[in-house]
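Only a single protein chain was left out; the remaining protein chains are all shown in position.
Chain nomenclature is as follows: A and B, assigned in order of appearance, with residue numbering initiated at 1 for each chain independently.
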Amino acid sequence: MHIPDGFLSVAVWASLWVVAMLILVVAVWRTNKKLGDRHVPLLGVLAAFIFAAQMLNVPVAGGTSGHMLGGVLIAVFVGPLAGSIVMGSIFGVQAIFFQDGGITTMGANIINMGLIGTILGYFIYQSVKKVVKGDRGMIIGAGVAAWIAVVLASAACAFELAASGTSPLGIALPAMVGIHVIIGIIEAAITIAVISFVLKTRADLLKLPKI
Amino acid sequence: MKAIEIKNLHYTYPDGTKALRGINLDVEREESICLIGPNGSGKSTLLLHLNGILQLQRGRVRVIGMDLRKKTREVRSKVGLVFQNPDDQMFMPTVFEDVAFGPVNMGLSEWEVKRRVRKALKAVGLERFEHRSSHHLSYGEKKRVAIATVLSMEPEILVLDEPTLALDPWMKKDFMKLLKELKKHHTMVVAGHDLDLMKLCNRTYLLNDGKIVKEIGKKSEIFK
Partner (left out) sequence: MKHHFLDQHSNLHSPIHVLDPRVKIIALFSFLFFIIFTPITQAPKFAFYGALVFSIILISRVPLKFILKRSSVIVPFVLLVAVGLPFLGGGDAAGSYNIGIFRITHSALLIFLNVLVKSWLCVLAMIVLTTTTPFPKLLNGFQRLKLPKIFIMILSFMYRFIFIAIDEFGRMRRARDARAPSLGRIQHVKIVGCMIGTLFAKSYERGERVYTAMRSRGFNGEIKLTHELEFKRSDIFFFSSFFSLLILILVVV
């Protein structure tokens, strides 16, 4: 889902860059205020952690495999804004060093695969937790949020391509969303597995301050 | 003036664990002492105090005559703390940036930083390692760079937590040689279970349950 350079029109990529940077700047400012200088090493180490976690593949049907994005997971652990910084750093590095996604399209990719998960996903997670209480609410909320975040990310990607006149919405949307309805299940399954494991072994880590 | 004076030091962690219960310890300049004791006896907590990392709760710590409570910044530049795991101590991408981290924070000039980095790397036997990536080093090399990262701050006191842990016998032999060399110019406080470390030091103290239980003169006494 990493959009390369050249696939989005100037108006689309430039505005998404601005939006992504604004959110990240606010996130850095708020994290700085709440955590003080302690957050610098923590966010760096956690970015490395999500980066490595994205390299673990899980087999899907037909010999293909998928991995997690981790936006919802990191937001559940450290909160939406700290999570956004982590995801922003990851997609920045992936674009520059792995050519996974372009430079002009980096804003779009950070929003699609990162911020939708960390901010919107976290909001969904919180809402579910209000309805379903206790540990079950945490697990279900994270799972639902993870699935929705992936599907929304693919839909956002399709809309951006359509708005750029690169691919008609009637084709891009069903193609992207169709695949990601399934990929989202993997994201949800891994997110649920991680959170249930941490609940059993180190529940204190789910009570960290959220930023 | 003594290098380190500790009077009646107590420390309780936020979770309620009483880690130190009244430590009294004096270390003369140019002296080296070894702290031994089971896991959880308070060794690491004590070491973290020497550098002002843990906030003083009760008691008094003076380093080279300076009160830790008042002069934390100065104390930090006089006491070099070397952690157990070098991967925690080397957090920058290259060896140069890691060894330069302390001096740069001290506000030294660019030229002085470079001089100190070269000198510190030379002292641990890793000349021309400046441009290496930290993650490409062997474990033994990392251990040495970890020491260089504090040597570059030119401390008077070196504090080492379990310096010989996880070294194989060959690496350890070289590493002990390095410690012996460093001992000549630094006051040293070492924590560890290692008999060779005790041999290296002037005095050894046995810690248990947050207190210094006894001073051990000769290593044979520990087995009594």
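The rule is short, and it goes like this: a residue touches a chain if its C-beta (ideal position, glycine included) is under 8 Å from a C-beta of that chain, and two chains touch if they have at least 3 such contacts.
Treat the numbers as computed from the prediction; the structure is a model and nothing was measured.
**Q** What shown chains come into contact with the chain that's not displayed?
**A** If we consider the entire complex, the absent chain touches A, B.
**Q** Of B:51, B:164, B:187 or B:204, which sits in contact with the chain we cannot see?
**A** Of all options in B:51, B:164, B:187 or B:204, contact with the hidden chain holds for B:51.
**Q** From the list B:41, B:89, B:164 or B:187, pick the residue that touches the absent chain.
**A** B:89
**Q** Residues of chain A in contact with the chain that isn't shown?
**A** Here the touching residues of chain A are 2-7, 10, 28, 32, 36-38, 40-49, 51-53, 55-56, 58-59, 68, 73, 77, 85, 89-90, 92-93, 95-100, 102-104, 161, 165-168, 170-172, 175-176, 186, 189-190, 192-198, 201-202, 205, 208.
**Q** Residues on chain B that touch the omitted chain in the whole complex?
**A** Given the touch definition above, chain B has residues 48, 51, 53, 73, 76-77, 81, 83, 85, 87-94, 96-97, 100-102, 104-107, 110, 113, 133-136, 149-150, 153 touching the missing chain.
Everything below uses one rule, namely that only the chains that are shown with their structure count from here on.
**Q** Indicate the whole-number Å distance between the mean C-alpha point of chain A and the mean C-alpha point of chain B.
**A** Comparing mean C-alpha positions, chain B is 41 Å from chain A.
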